[in-house]
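Can you keep this structure in mind? I'll have questions shortly.
Here the complex is missing a single protein chain, while all its other protein chains stay put.
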Amino acid sequence: MVDFFENLKNKIVETQVWKSIFRHGFPDTDTNRALVMFSNVLLHLHPVKVRKSALRIRYTWCLGGLTFFMFILLTITGVFLMFYYVPDTRSAYQNIKDLQYALYFGNLMRNLHRWGAHAMVFLVWLHMTRVFLTGSYKPPREFNWIVGVLLLVLTLLLSWTGYLLPWDQLALWAVTVGSKMAEASPLIGYSGPFGKEMGMRVDNDIRFMLLGGTVVGQSTLLRFYVLHCVGLPLLATLFLAVHFWRIRKDGFSGPL
Amino acid sequence: MAIEVKHEIFPKNPKKSYGLVELVKGTSPITDKEPETTVFTWPNLVFIELIAILLSSIILIALSLYSGAPLEEMASPDTTPNPMKAPWYFLGLQELLVFFDPWLAGVVLPGLIIVGLILVPYIDVNPKGVGQYNYTDRKFAIWTFSFGLALWYIMIVVGVYLRGLDWQWYWPWDDWELHKPPSAVSLIDYSLILTSWGLSKGGAQIVAYATVVGYFVVGMTIPFIFFRKFYKELGFARYNITMLFFLMMMGVPVKIILRIVFNIKYLLVTPFFKI
Partner (left out) sequence: MSNEEKNKTNKSGEMNRRKFFNLIGWGGLLASAGGSAIGTYKFMFPTVLYEPPTIFKIGKVTDFSMGVDERLKKERQIWVVRNERGLYVLVAICRHLGCTPNWFPDQQRFRCPCHGSIYDIFGNVRGGPAPRTLWRAGVSLDVVDNQVVVNFLTRQDPDPESTVNGLMVEEAPREAEPYFIKNA
């Protein structure tokens, strides 16, 4: 019986189809361990070899990697949630209720998305703290620190645009308050310092652009939906790519 | 004759130079790395990542099964819930809004935090402490960062656990259903306190300006005079940027304390903005 499966496995591995997909054997030899890393597009984020010191859990606490994992998890659960959600002020709240009470595993999907988002924010902060405490922003990694700060801002913006979507009281008032802050921006906000001197009105300032109107309403919901599901994730992906690329180029910080 | 030919596999060429090479058994072709400090990513790193992903997934799924994501009543523009709390990660910001005007707390201070963070690698010239948890060689950097971080987390804790109806201060043992009366003393401006001490209106304004400007001037000067080494290490431009951000960060708790202890609403009133 064991022989049968062994033969079957060997047969499959020998086929042209298998060989066209996997260009390496099982990674239990040095050659294959190297090959698996640079012939697999998903794994080639990693270098073939890493310094032993970079692997210590109590040095990195896996924080950056877990943040990235949360991003992937949120992308996947977010895509699933999109199947049942319409960004319409009349139906959005009902859609969330359907997810919670009617759909199979709808509540689990929504909970995963919400708690995953909270976890991502927290992990980003912890990751930044770790990077600061280990001095990993120092030359030659200054630029990657900047990219990291921008990713932190993007994470917070994603959270902010995200919790408008259920169209509950928190959504409405948090965005009312948030957009009121935008209105108070110096120069570009209607009620901010020098705003009126710059010719800002209720219907042409930064808040108006953000909300797509003078009140938090249908156009705001659509705007935030597009930003949350398309605009900001694309931007975040771009910055993540740069972030990882710089880690590969500048090397992993750590004691020699 | 034939035997001699057999021995000469590589006839020696007088035009070439030869070196002695040895073949050894090993795990990698890397040279000049003694002793070997690297290991293969597969399986050493990949499996750590896999375990981390599995553990975090288990925690997250358990949390999602155990506790539902919050959903409040449907949005209605004519009733504001009381108190209206943002998710915890924005509550630090919301707490700042109690002590500063919206343009400052909502726009300028967060902007300064972001710009300040971006500037960190360019104003910290200390080359020590890369890749290790090192406190002794970077006392100033660690203290400053930790102070800012602590401020942020304290504000979050206050916002989450100590703010109740009408955004009043509620201890955990207070009755959170009961409205607290608005504070008996009203908030007044710093310049009004000065006029109550007998200063003229214009004089009070001048003193108010002098206080704010003086805070920065004195703050910039003290390290310049007493910590010459600190100044010399940073240089003129870096020193000024570092100290400006440092003083602005310190200004936040200073203003909060002034508000709580002396009920001061604004320190400085200009025709355009108030601080």
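Note that the chains are named A and B in the order they appear, and that numbering of residues resets to 1 at the start of each chain.
Throughout what follows, contacts are C-beta pairs under 8 Å (C-beta built on N, C-alpha and C of every residue); 3 or more make two chains touch, one makes a residue touch a chain.
As the structure is a computational prediction, the values presented were derived from the model and not from experiment.
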Among the options B:77, B:111 or B:235, the absent chain makes contact with B:77
Chain not shown: contacting residue from A:67, A:95, A:161 or A:179 | A:179
If you put the missing chain back, which residues of subunit A would it touch?
-> 173, 176-177, 179-181, 183, 191, 196, 201-204, 208-209, 212-215, 217-219
Residues of subunit B (touch criterion as defined above) contacting the omitted chain = 77-84, 97-99, 101-102, 165-168, 182-183, 186-189, 191-192, 265-266, 269, 271, 274
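Throughout what follows, only the chains that are shown with their structure count from here on.
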Touching residues on subunit A, where the partner in the complex is subunit B | 27, 30, 33-34, 36-37, 43, 46-53, 55, 57, 59, 62, 65-66, 69-70, 73, 89, 93, 96-97, 100, 107-108, 110-116, 118-119, 121-122, 128-129, 132-139, 141-142, 145-146, 149, 152-153, 156, 159-160, 163, 166-174, 177-178, 180-186, 189, 191-194, 215-216, 253-256
Counting only contacts in the complex, subunit B reaches subunit A at residues 27-28, 30, 37-46, 48-49, 52-53, 56-57, 60-61, 63-65, 67-77, 80-81, 84-90, 94, 97, 101-103, 105-108, 114, 117-118, 120-122, 124, 126-134, 138, 141-142, 145, 149, 272-273
